[in-house]
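Encoded as structure tokens, the structure appears first; notes follow it.
The other protein chains are all here in position, but one chain of the complex has been omitted.
We just call them A, B and C in the order they show up, numbering each chain from 1.
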Amino acid sequence: MIKSFASDNWAGACPEVMQALIDANQGHSPAYGDDPHTTEAKQEFKKVFGQNAEVYFVYNGTAANIITLASNSQSFNSIICSSHAHINVDECGAGEKFAGTKLLDLPNTDGKLTPELILPHVKADRYPHQSVPGIISITQATELGTLYTVSEIKAIADLAHKYNLILHVDGARISNAAVALNCTMKEMITDTGVDVLSFGGTKNGLMFGEAVVFLKPELAKYFELYRKQGMQLASKMRFISAQFIAFLRNGVWEKNARHANEMAQYLGSKMAAIPEIKISQKIETNGIWAIIPKPLAEKMQKAQFFYPWEESKDEYRIMTAFDTSKEEIDQFIKAILD
Amino acid sequence: MIKSFASDNWAGACPEVMQALIDANQGHSPAYGDDPHTTEAKQEFKKVFGQNAEVYFVYNGTAANIITLASNSQSFNSIICSSHAHINVDECGAGEKFAGTKLLDLPNTDGKLTPELILPHVKADRYPHQSVPGIISITQATELGTLYTVSEIKAIADLAHKYNLILHVDGARISNAAVALNCTMKEMITDTGVDVLSFGGTKNGLMFGEAVVFLKPELAKYFELYRKQGMQLASKMRFISAQFIAFLRNGVWEKNARHANEMAQYLGSKMAAIPEIKISQKIETNGIWAIIPKPLAEKMQKAQFFYPWEESKDEYRIMTAFDTSKEEIDQFIKAILD
Amino acid sequence: MIKSFASDNWAGACPEVMQALIDANQGHSPAYGDDPHTTEAKQEFKKVFGQNAEVYFVYNGTAANIITLASNSQSFNSIICSSHAHINVDECGAGEKFAGTKLLDLPNTDGKLTPELILPHVKADRYPHQSVPGIISITQATELGTLYTVSEIKAIADLAHKYNLILHVDGARISNAAVALNCTMKEMITDTGVDVLSFGGTKNGLMFGEAVVFLKPELAKYFELYRKQGMQLASKMRFISAQFIAFLRNGVWEKNARHANEMAQYLGSKMAAIPEIKISQKIETNGIWAIIPKPLAEKMQKAQFFYPWEESKDEYRIMTAFDTSKEEIDQFIKAILD
Partner (left out) sequence: MIKSFASDNWAGACPEVMQALIDANQGHSPAYGDDPHTTEAKQEFKKVFGQNAEVYFVYNGTAANIITLASNSQSFNSIICSSHAHINVDECGAGEKFAGTKLLDLPNTDGKLTPELILPHVKADRYPHQSVPGIISITQATELGTLYTVSEIKAIADLAHKYNLILHVDGARISNAAVALNCTMKEMITDTGVDVLSFGGTKNGLMFGEAVVFLKPELAKYFELYRKQGMQLASKMRFISAQFIAFLRNGVWEKNARHANEMAQYLGSKMAAIPEIKISQKIETNGIWAIIPKPLAEKMQKAQFFYPWEESKDEYRIMTAFDTSKEEIDQFIKAILD
């Protein structure tokens, strides 16, 4: 049985999710979301995010992000985001293609935007020559494993709303963030004023499926039509919904994320103790960024595979998942030190 | 346990597919298709369609169609299709949006294109004012449950190639067609000269997932990039691939499709015996189109739900699936006749 | 000096327009429409269409149509139009590309839509699978030279508004229509409830330039941004505006159109008197559609060039322009009859 530190999406489905899929596979159920599982899953989301939350399911994270952005922008808009944002560097131009918008990516070193970084860009100076900012998109936890605090999110939401912008959160690893911040989803997202959230499932134990959570229901007005036109309307939707029910109920999301985060701390502390290794980003969730001399890195990759992050800097990314075990980590460290 | 005649996508996953998902859920596996299941699934497709077949997986049928079309056209092209085509009436303009192309839909009464219908449209008369035909897309089995014979497909393929057009087949129900025609997939698709096929899984017993089968590998050149940009690259792809392995091996696709087709014949013959009901399309695969007086239709829908097709004509569509049983049909007919 | 009956856009600029260009070429003037000519031209349009008219200039008719449609639709919308519509057959898929929308083209024989033709299409039956009708676009005068009466336009506008659709008029030859109907622009467009008009200039004596006239100013909200993104913001806009001032003032548009229409009547009556020729559309504006035996047609084309319309039917289109003279027509007829 292969294991790795390559990515949390190399893991499979967690047991509770797999069982939910088995259980949901009974008889017929209305297609395209008109089924009881989907109704129930939406209720579970309301319990987590509040009664205003309007929830829709898609197949993957890229779609959650892009269809949300497209359905809430005009093509002349720009989307303000971090230069490291998944929408900027890992979606092959899906945003530009499907929304027609410019991505206004702001350079930074820790994956985080700040009001100071954003402020000079909230308004288009030269109407109608410049794309008009429409949405701010931040990622929580960031693509560098770092975190926005609750008050940092609130500050960006306030700025967004002051300038009539929408705040979108790419939450591919939102569960890891909530656990790390020791707060509820509602405190982190609903109460800070986030307008819409891509709620990640696949990286935290789902087989497939992500949710889009609108905290301002009026922003969901066109979502279903853009989702269909965006090729993301699942016919047998109950199989996404059933996973989310299992995920939200009984705290599976939290259990999985907490475990992955703890394993990152555990592995990170072991790695930090190795003199040749330099941890390069604060370990806040389930990823470790580290500068590792090439020979050592190759030895480590032979023990358990993981990806280089920025090769020119000898920087690597090591990810833990809901199913990473202490034993694996111990064996991995042992292999390194041999 | 609800059953219905609403659609084959109201059914769940067939047992072999469900078991394959359970079996595939072991440990870690490389993401995005670099996993052993995906390699193996592609081999299974080569066994079915020939060694030239290049296969890629996506989440659903709309994506299989649209990403194929987009990755093999320029936006100034038009796509020639039937007015009933799924891409024309059931994908909310995904083709126009994602490929930027015009859909040149040709009216017909049985869901089928013919060389005669197509011929006047194979060339753009007024360069550069008119969209330039680039692709012919036909559906097998059609959206009206009818079938192209093998030689009809060949005739359209020959016409396409004579005018440097690509022939795409939307095969959402391709298995039902192969069974009904009593031919192999290779005879129907590869040997007739079809260039690329959307191979349906979900409507015939998969939980989710469709395959795009390129019979001319050079047409696959850009597919992976358009798939990513089209938001359809599955991270945990092994779970699509594993389903297809189970589906193709041991003839599950055939068993499922044959059963659904037989149930349609069985139900169709019972319905045809009811004087008020008029079967309106030839029953060739797993759907029955029928004119039914409204009061009777309502009584029938109460027994087992199904959809109106064209309300102004009192036409309805009744679909069978891999899991439709004779008993259900008997009960349904009994309920009608009561 | 070549003349022809090929198209009204083979003609040049009429003398008043040319003089206006010469006069406007004095010194510097603010770019992008912030110039006095543009302000003045907009006022001239208000005099013609009423004080609510909001007017914007673009380079050509395709742009006038497409940017108007794009700035007033979502990509999941469909645009209802005639199968003969310029946006459907002569803009190389610009609508599909730039607006992302489906064109729902309705077959007809005289270039005209009717409430009866439109009614079955005003609502999408199967949300969210089908493109949602957003705009009805008609052409006045039509691409077949025919006309909507004022009350026919009103009937379509009423239908549009009943179903919350926008009515757009492609008025590439709107001046010819107004003259033929013997009504004011305001009676034909503003008072019937048309929402937005592409007002043609180039085919009636301008060098280049078309106007978009919004009768409901709120529909113009995003136009300037879509125009810029649509590559149609003229830097030296005064040169479009100056042409329109000359065109609207002193009735140049009317004089030019009336002359072209009269020449079509004159030529049409001469042609109708030739036994081999069969006039195939009612001559209402400045075009003549006629069935002509091929040998005769070739003889005629040698005398003065004109285009075949539908070659399979031996149908041809003969266009007159603001500068067509009776002498040319007499010579042409003489050459035919020789």
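Here is the rule we go by: a contact is a pair of C-beta atoms (placed from the backbone, for glycine too) under 8 Å apart; a residue touches a chain by one contact, two chains touch by 3 or more.
All values reported here derive from a predicted model rather than from experimental measurement.
Enquirer: Would you mind listing the shown chains in contact with the chain that isn't displayed?
Expert: A, B, C
Enquirer: Quick one: say which of C:16, C:54 or C:91 touches the chain that got left out.
Expert: Per the contact definition at the top, the residue touching the missing chain is C:91.
Enquirer: Would you indicate which residue among B:7, B:29 or B:75 is in contact with the undisplayed chain?
Expert: Checking the options B:7, B:29 or B:75, the one contacting the hidden chain is B:75.
Enquirer: Check each of B:203, B:227 or B:317 against the chain that is not shown and name the one that touches it.
Expert: Hidden-chain contact among the options goes to B:227.
Enquirer: If I consider the whole complex, including the chain that's not displayed, which of C:118, C:225 or C:277 touches that chain?
Expert: Final answer for the missing-chain contact: C:225.
Enquirer: Please give every residue of chain B in contact with the chain that is not shown.
Expert: Output for chain B: 74-76, 100, 127-129, 132, 222, 224-229, 233.
Enquirer: Which parts of chain A are in contact with the chain that was left out?
Expert: Residues touching the hidden chain, for chain A, are 75-78, 89-93, 96-97, 100-103, 107, 120, 126, 128-131, 312.
Enquirer: Touching the absent chain: which residues on chain C qualify?
Expert: 1-4, 6-7, 9-13, 18, 21-22, 24-31, 59-63, 66-67, 91-94, 97-98, 202-203, 207-208, 225, 228-236, 238-239, 321, 323
As a convention for this text, only the chains that are shown with their structure count from here on.
Enquirer: How many angstrom between the C-alpha centroids of chain C and chain B?
Expert: Spacing between the chain centres: roughly 42 Å.
Enquirer: Rounded to the nearest whole Å, what is the centre-to-centre distance of chain A and chain C, using the mean of the C-alpha atoms as each centre?
Expert: Averaging C-alpha atoms per chain gives centres 50 Å apart.
Enquirer: Return the residues of chain C touching two or more other chains; collapse runs of consecutive numbers into ranges.
Expert: Residues 75-76, 100, 128-129 of chain C each touch two or more of the other chains.
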